[in-house]
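Excluded from the complex is one protein chain; the other protein chains are retained at their positions.
Our next item is chain A:
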Amino acid sequence: MSTDTSPSSTVEPPTTPAGKAADYLDQRTGVGVAVKEFARKVFPDHWSFMLGEMALFSFVVLLLTGVFLTMFFDPSMALIEYHGAGPESMQGQLMSVAFASTLDLSFEVRGGLLMRQIHHWAALVFMASIVVHMMRVFFTGAFRKPREINWLVGTVLMILGLAAGFSGYSLPDDVLSGNGLRITDGVVKSIPVIGSYTSYFLFGGEFPGEHIIPRLFTVHILLVPALILVLIGVHLFLMVLHKHTQYPGGGRTDKNVVGYPLFPVYIAKMGGNFFIVFGILALMGATMSINNVWNYGPYDPSPVGAGAQPDWYMLFLEGSLRLMPGYATEWVIFGYTLSLNVLIPAVVIPGLLFTFLFVYPFIEARVTGDKREHHVLDRPRNVPARTGLGVAFLTAFIILALAGSNDLIATHFGMSLNQITWAFRILFFAGPVFAYWVTKRICLGLQRKDRELVLHGHETGRIVRFANGEYIEVHRPLDDQERWLRVNYDAHRPLEIEPATDARGVKRPGYQKDKQWQKLSRFFFEDRVEPVTPAELAAAHAHGEHDEIEAAPRSPELVSGTENADREQ
């Protein structure tokens, strides 16, 4: 073979322009390998898999509109007297350049107000789709091995989303956002030992100073978006590496992935989804005005609007601050002040909520003792304790968010603010417990309904009378697919641990710790409904031709723990 032959000389040289371009590229990058690997990569189909996409696409919209805004926004706190294209009420007012340039980009720049409004709506939708996507991942158990790390990446992304939203909200330097910053300053000051210095660190001196807006600008357009971009890269890389999870169904196992190929189906569907997300955000930006800062005016430390609300994702923090009683919660220890009335609601409570999110996958892995890879999702009913905990978490979050609007609830419904606050204080503790209990009962009920369906089939409404005068209703058995969906799950049992002492009566180290985990495992899996086995189905049918299955005195379907099997009906 002569030296001047190209490496691809063994195949036909391409003739079409596209073929030539591909050949050129492949000889320099080997892109063919990637195309072979990814072009027809299979993705499972489900509407709920779109939620994460929506978060991604609203982030892209944020980047696009954000670039537009940075062309005109000037993050300076220098004071000027405003004379510009903005509304009459703003003329001649003393304001920061940041506020003035917000007015100018809204009123002077063509399409500027549209971009500002799309940007703000996109931020709200970004956070909402992240939260709903997390709910989907949580309730279906998609965080299980091997995806624990990706769950952590996602949770960090959610927190970065909060940071992006908060820093962006503060940039126009209006009265509302300025008071938001002031609250932040108050919260930061409550941190023991380093609080005052942290406040100086943020503001470059005393609040508000003249540094905070430029600093937040850098945070908002560089630091946080860069981190978000990197982590989105990691998030998607891991998603591709793990291959997407799939909902349970016929032929779907932990060893395969069933769905449609990336090219062309998902290129079209995902690309289309991007344009739909962008289109709806554009429609919102066009028709729903948001954050009309000229109605609030530039920041001034004295006024404050009544009924002011932060953006929705910050409401839980606001509500937490509102609910905490101030009485006897500021302690002075050796002359140092510890203000628990701020520290607990603004630092400890969110800390606990986020900690729950960070550690949950690892707790669940420990109490199941399950080390297998999981790629088939759980139906939420099949893991009642997890579903209950998730709903309890959401209940706490929603109660705090509602408490963040307690003044609006009071004025809209003509109720006493103080009574509402007290009701929320109690609900914050009682609500999640109640929600856990109700959710778990509903899950167990649904599982029993599944058993019932598998064992007895669908009611047909057809009544048959036998020669002996007996009436029965004919039940139609489930088909393979219907039944498989209802029997294909693991009902985890509580951990079994080694005894406290070995055969020679020597105490085993680590027994106490194991026992704690076992206790937690019982909390999760003591009440469970086992899936129907073929034997049970056979027995149910052997019992009689008429699907007349009398409930056994001790129903085998619900096993309650190991030692008290008949506690539950």
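As a working rule, contacts are C-beta pairs under 8 Å (C-beta built on N, C-alpha and C of every residue); 3 or more make two chains touch, one makes a residue touch a chain; residues count from 1.
We adopt the following convention: contacts and distances are computed from a predicted model.
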Identity of the absent chain, which is to be given by its UniProt protein name, from "Cytochrome bc1 complex Rieske iron-sulfur subunit", "NADP oxidoreductase", "Monosaccharide ABC transporter ATP-binding protein (CUT2 family)" or "Fe-S cluster assembly protein SufD"
"Cytochrome bc1 complex Rieske iron-sulfur subunit"
Across A:D407, A:E473 or A:D514, the one contacting the chain not displayed is A:D407
Candidates A:A18, A:V332, A:I463 or A:A503 - the one touching the absent chain:
A:V332
Of the residues listed, A:F72, A:Y247 or A:Y260, which one is in contact with the missing chain?
A:Y260
With the full complex in mind, choose from A:A85, A:L222 or A:M415 the residue touching the hidden chain.
A:A85
Residue among A:G233, A:G305, A:G351 or A:G445 that touches the chain left out of view:
A:G305
